[in-house]
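Note sheet for the following structure.
Yeah, one chain of the complex is gone here, protein chain that is, but the others are all in their spots.
This part shows subunit A:
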Amino acid sequence: MSVEIVVFAILAIFAVGGGFGIIVTKNPFRAAMWMVLSFIGSAGIFVMLDAVFIAMLQLIVYAGAITVMVVIAMYTMDRLTIASLKRFNNQAYFGALFGLGILLDFIVIASKLKINTVYMGKNLSIAGSNVKAIGDVLFKSYLLPFEITAIVLLIALFGAVALTKKDL
């Protein structure tokens, strides 16, 4: 039990510290690197919660694909233009106060959470395979949302291409 708490603490420090690094660092490239650290910490927490397939998805989609897209978009811009910006808005104090309010609000909601934990950690895999359980639910109960997700991805890529055309 204590080993679980220690591992959780390390991963939580990775995830939250990486997120904090995104919003305080000045250089956007370093912010992308902090983002990778945060996503790796989140993936470790997902492994602790028996969501192995989702952890792999997190590493491939977020820490791989999205970070590469952001970094390549950064490479197409002038370094001095994006690095010499002022760091925070003029009303940053109000924004930070608002974020603190959101945090306290959700902490109150999450601390009042009372759920029945008799099924804790059960039903998450079929015959030892998490992928099999996810596929079972995905293709039996959520087939129409799955198809709609494919259409959403296709239209988003069309929109991205159309937005960056020469004359809009």
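Here, a residue touches a chain if its C-beta (ideal position, glycine included) is under 8 Å from a C-beta of that chain, and two chains touch if they have at least 3 such contacts; residues count from 1.
Quick note on the criterion: contacts and distances are computed from a predicted model.
> Have a look at "Putative DNA modification/repair radical SAM protein", "ABC transporter permease", "NADH-quinone oxidoreductase subunit K" or "Protein-disulfide isomerase" and point out the UniProt protein name belonging to the hidden chain.
Its record in UniProt gives the absent chain the protein name "NADH-quinone oxidoreductase subunit K".
> Considering the entire assembly, which residues of subunit A contact the chain that has been omitted?
Contact residues on subunit A toward the absent chain are 4, 8, 12, 15-16, 19-20, 22-23, 28, 31-32, 35, 38-39, 42, 45-46, 49-51, 53-54, 57-58, 61-62, 65-66, 69-70, 73-74, 76-78, 81-82, 85-89, 92, 95-96, 98-100, 102-103, 106-107, 110-111, 113, 115, 117-124, 130, 133-134, 136-138, 141-142, 145-146, 149, 152-153, 155-157, 159-161, 163-164, 168.
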